[in-house]
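Okay, handing you the structure first.
For this depiction, one protein chain was excluded, whereas all remaining protein chains were kept in their positions.
Moving on, here comes chain A:
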Amino acid sequence: MENNAADYENSFYQEKGRYNGVLSWLMSTDHKRIGIQYLAAILTFFSIGVMLGLLVRLSLIAPGKILSQNTYNQVFSVHGILMIFLFIIPGVPVAFGNFFLPIMIGARDVAFPRLNRLTWWLYLAGAALVALSLFTSGGPPDTGWTFYAPYSIRAQANITLAVTGVFVLGFSSILTGLNFVTTIHRLRAPGMTWFKLPLFVWTLYATGWVQMLATPVLAITLVFIILGRVFGVGFFDPSRGGDPILYEHLFWTYSHPAVYIMVLPAMGIISEVIPVFARKKIFGYKAVAYSALGIASVGYFVWGHHMFTSGMSDTARIIFSFITFLVAVPSGIKIFNWVATLYKGSIMPNAPLYFALSFIFLFSIGGLTGLIIGSLAPNLHLHGTYFIVAHFHYVMFGGAGFAILTALHYWFPKMFGKMYPEKPAKVGWFILFIGFNLLYFSMFILGYRGMPRRYFDYPPEYFNLHLISTIGSWILAIGLLVILVNLLRALFRGTQAPSDPWGGKTLEWKIASPPPAENFHEIPEIK
């Protein structure tokens, strides 16, 4: 399709609905407008989370001089809550999933557009409640993002409101999953059979099921915390006959599958980007598609590896360790297939590929260190140390975070109809990559040497590694800033994007950039 200015005039941005101004966005049921709003929201929360993270790192090179002990606990807790519940769990599905899922399957919208709008409002309401908890009653939560009981039942901080906010966010997530699964079953274009679905769609499908099956467990767990705090019900309080390990079970029954809510669609993005920039079909399409389902189903049953030192039974520890090793198999399949796709490809070294390749590298480190802590014996030494923090950030930021940056650079021309300059994007990527590894690899060594996580202070022998890590955090922030400024500048001053700047083969590249309101004038027939 030709690149012309008329594309923008006919795009969904220009669609006149019943409302004007801000309301035309907030009241919209168009999946693309909802996706754009979600994207703006998650990037805002990400930016705040980064600033809190920088503050934590700064405090750690001068303990007691920048943040007090209590403030330190609150800052790392709010950093975690924002990053997990408001950025990375909703992340890919709500922003890119909403925007691209219907287009990629040849539909005009999701199956339940109004429900989609409700999820956006629920997300805003949940975010508002979490924000309110910071400034009311006992102040910001200081429990960490895990809200571990029985401390969360007894803490003076405003846990009840924060937990209620997360509860509401959970409903947004469940309904998004329901909407996506139904959309994929019911709204595929004629000829779009299951094994013609783009791999990003496969991962959204698997993720949708995990969202529906796992999130209600978090909801009930959070209700138990509220009941414990407000009415003194002792589900998790040993002094009242409760069991704190039950809390860990329930929490991680959600929160480990939640890792796959974050990472699976991220893998879908990589599965889209690698073949386009290698100029080849994906190696082993079916294996990659099935591995998404494999990760979703096996990954549901590994939560106990977060609890090896909790006092859980030996039988359960052995079972959970074994299943943890199993889940590495489908993840390994994806990594091998991406690399095999690159092999003998005609590589186009554009910015999205840089981010995608770093995903593979960083996620592999995250995954392999996951096997170390999934083994029972090393886990006893490494549990609760900086090793876990490093592993977690390699998977979450190195994995899901870099995938979001990949998606931003890959789909930016389609979403906004503008091209960005490549050079600053690559410079930003380079700075980010260096900063990331300085920041988090130091934590692997710190953890291996015994530095416990969440501690406000430490013996002097850990100082040098903490310093390297903090310097890494500044470099990382500069990289992010370069990337962000480049994209924002392109948003206003970028050149007009053609409909298919990368030579992509999926349906979103067959329509104008940005897409028209109805996506397709006629529903495409897939041959």
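Following the convention adopted for this analysis, a residue touches a chain if its C-beta (ideal position, glycine included) is under 8 Å from a C-beta of that chain, and two chains touch if they have at least 3 such contacts; residues count from 1.
Please note the rule applied: contacts and distances are computed from a predicted model.
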Undisplayed chain, where the name is taken from the UniProt record, one of "Thiol-disulfide oxidoreductase ResA", "Cytochrome c oxidase, coo3-type, subunit IV (Cox D)", "Putative glutamine amidotransferase" or "Acetolactate synthase 2 small subunit": "Cytochrome c oxidase, coo3-type, subunit IV (Cox D)"
Omitted-chain contact residue, chosen from A:223, A:319 or A:339: A:319
Options A:253, A:324, A:358 or A:506, residue touching the unrepresented chain: A:253
Residue, one of A:31, A:188 or A:306, that touches the chain absent here: A:188
Of A:58, A:245, A:419 or A:445, the residue in touch with the unshown chain: A:245
Interface with the unshown chain - residue positions in chain A: 185-188, 192, 213, 217, 245, 249, 253, 297, 300-301, 304, 311-316, 319-320
